[in-house]
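A single protein chain has been omitted from the complex, and every remaining protein chain is retained in its original position.
Entry: subunit A
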Amino acid sequence: MAAVPVQQDPEDDDYSLLPLVHDIIKCMDKDSQDVHQEINKLKARIQEAREQISTMPGIDKSPEEQQQQLQTLREQVRTKSLLLQKYKSLCVFDIPKA
């Protein structure tokens, strides 16, 4: 039986639960006593995934909303920078022509 690590590497892109389900089915086919252990592994993995999801930053919004907010922030920074640049480069001795 292949041992599947419970701790998932955050950088690892494979978040699939299918290998664990597969291991359980294999144990059931073999009538192995390890089936309960494999089921517990699956439960632990699901619980761990829940905890990981609750602590992940920036997923309280949908990607579309987040992108919109990001664009708004970029626009704010750009506008404020331009405004500052404009006023800092003003020559106070320039007299506007009538």
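Simple rule for what comes next: a residue touches a chain if its C-beta (ideal position, glycine included) is under 8 Å from a C-beta of that chain, and two chains touch if they have at least 3 such contacts; residues count from 1.
One rule holds in what follows: contacts and distances are computed from a predicted model.
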item: Which of "Mediator of RNA polymerase II transcription subunit 4", "Nicastrin", "glutaminase" or "Membrane magnesium transporter" matches, in UniProt, the chain that is not displayed; value: "Mediator of RNA polymerase II transcription subunit 4"
item: Footprint left on subunit A by the chain that the document does not show; value: 13-18, 21, 24-25, 28, 31, 39, 42, 46, 49-50, 53-54, 56-67, 69-70, 73-74, 76-77, 80-81, 83-84, 87-88, 92
